[in-house]
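Here the structure comes first, spelled out in structure tokens, and everything after it is commentary.
Selected chains from the complex are presented in situ; the others are not included.
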């Protein structure tokens, strides 16, 4: 670690209860310039990516956090209880609809899914994955829903823009895996638009 | 298949197991009429954009019939879709007037259904893609330990965090808890056994997750229960601790004392 700042930032992220935003780090370290802090963060990120240890530095929900690498979950669950059981298909569908179409009302979710979603929405609210954003300015003033910060944290997303686009997801359906890989390997410079339809990391 | 592809990029292969299990089709467990329709379309190797309504309708209705024969409850949503299918089918069968013909060609009676199916499929796939991510608390973990030095520095001050839903729900639960009219039985000999008291506390913990000591020893109007009742409550709490059924917390020095179940509730099933 070259910079003197990196270990300080590391200790702050390490002790934070939740992901620590760049803004917050700047607030905590007023004696350093924002640019300095940003480059120290980049240095740390690089370092952890290259290291391949038991945990890594990730940017989630607009903040920085140390998290174990998914690779080791079978060891970790030997002594830690998993907090999240499998999501049901209907929970995931509803969550996807809220995530991609927010702000959205219950009626709109139900129209898309073709089934009643009251129970699922309530359970997602209780799990803090979905939150009430307010009321829609139409007759009846129905509640409108959106995803929460916890949603980003749990699903390991930096922000909502990090969600794969629906087009990217559709592309996964359309083309068999091997074809796509071939195209990518053979013709990196071709004009085939498939390249930017690949799933995001 | 959407997720197959995604998984090959991932290093966490164990995820695949969960995925197949979730995706495999159970006859009695479709996620809704749209899900069932997609299944039938796939099974018949039909193109969503050019489905044979006759085939799909017949199979869809057979399926509902089967569910009924198995005494499975058929949700109203499935029946709504049955009606929609029948409506489209009958519109296709109607002899067309010459004048109407031109118009009908533009408006395929299936168009609206096809549009909804395509849209639904997008979100169904999106749900599976996000569900296949390495989730915090499932495959990925944050640090749980707090250093002693830091724990001491922790304070209850600072910004508060809570969601609107929690606020409303707290009020809703509170109203449920309050009886419309509460009468007080003052008859002597109204004694309470420790066992009754244990059950009472456990059921309180089940509905509220945490119970404050004050809640246990005060009645609805904030005045203390009888001396006997307080003693029995205390003995019940000691017994619950001994049985390792509850854990005790104190918010801060001289703060309220809280009880929580020692064993966390069932893992979160959304």
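Observations on the structure shown:
Residue numbering begins at 1 within each chain, and the chains themselves are lettered A and B in the order written.
Please note the rule applied: a residue touches a chain if its C-beta (ideal position, glycine included) is under 8 Å from a C-beta of that chain, and two chains touch if they have at least 3 such contacts.
This one's a predicted model, so the numbers in the text were calculated from it and none came from an experiment.
Shown is a single representative of every chain type; counted across the entire structure file, the complex carries the copy numbers A x2, B x1.
Basically, only the chains that are shown with their structure count from here on.
Distance between chain centres (mean CA atoms), subunit A to subunit B: 21 Å. Interface residues of subunit B facing subunit A in the complex, by the touch rule stated above, are 1-6, 8-9, 11-12, 14, 18, 22, 31-35, 75, 77, 80-81, 116, 119-120, 122-131, 133-144, 147, 150, 163-165, 169, 264, 266-270. Against subunit B, in their complex, subunit A makes its touches with residues 14-15, 55, 60, 65-71, 73-74, 76, 80-97, 99-100, 112-116, 120, 123-129, 131-132, 148, 153-156, 163-164, 166, 169-170, 172-173, 175-177, 180, 199.
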